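Dropping the structure in here first, questions after.
Complex shown without one protein chain; remaining protein chains in place.
Showing subunit A:
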Amino acid sequence: MFQQLNCTNISSLLFLVSLLGIFLNQKNILVMLMSLEMMFLSISFNLIFSSIRLDDIIGQIFSLLILTVAAAESSIGLAILVIYYRIRSTITVELMNLMKG
C-alpha cells in the first residue's frame, strides 16, 4: 500500500532529528532522554515496517524487545536524573563535571 521509500524516509528523518536533538541540545539532559526515546521509536518503526514489507514476524518481535529495553532505560535514566538533581540541584549538561573525566 505505502511505498517503501516513504516509510523509511520517515523513520530515518525522525532518527536524524533526534540525533540533532542529542548533539545540539545543551540545556538540560531531559530533552536528550526524550530524543533517545524518539530514536528508539524510529528504529522500532523501521523494524515493524520492514517486517511488514518482507512478511516476516521476527521484526515485530524485535520491536517488542526494543520497547522493553526503552522502557527500562528511560526509567533508570530518570531515576539517575532525580538523584543528580537531589545532589547538585541543576540538570544542565555543561555543568556535569562530578567525575572530572
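The rule we apply is simple: contacts are C-beta pairs under 8 Å (C-beta built on N, C-alpha and C of every residue); 3 or more make two chains touch, one makes a residue touch a chain; residues count from 1.
One rule holds in what follows: contacts and distances are computed from a predicted model.
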item	value
Listed names "NADH-ubiquinone oxidoreductase chain 6", "Ribosomal RNA-processing protein 4", "UDP-N-acetylglucosamine transferase subunit ALG13" or "peptide chain release factor N(5)-glutamine methyltransferase", with the criterion being the UniProt name of the chain not displayed	"NADH-ubiquinone oxidoreductase chain 6"
Where the missing chain touches subunit A, by residue	1-10, 12-28, 30-31, 33-35, 37-38, 41, 44-45, 48-49, 51-52, 57-58, 60-61, 63-65, 67-76, 78-83, 85-86, 90-92, 94-95
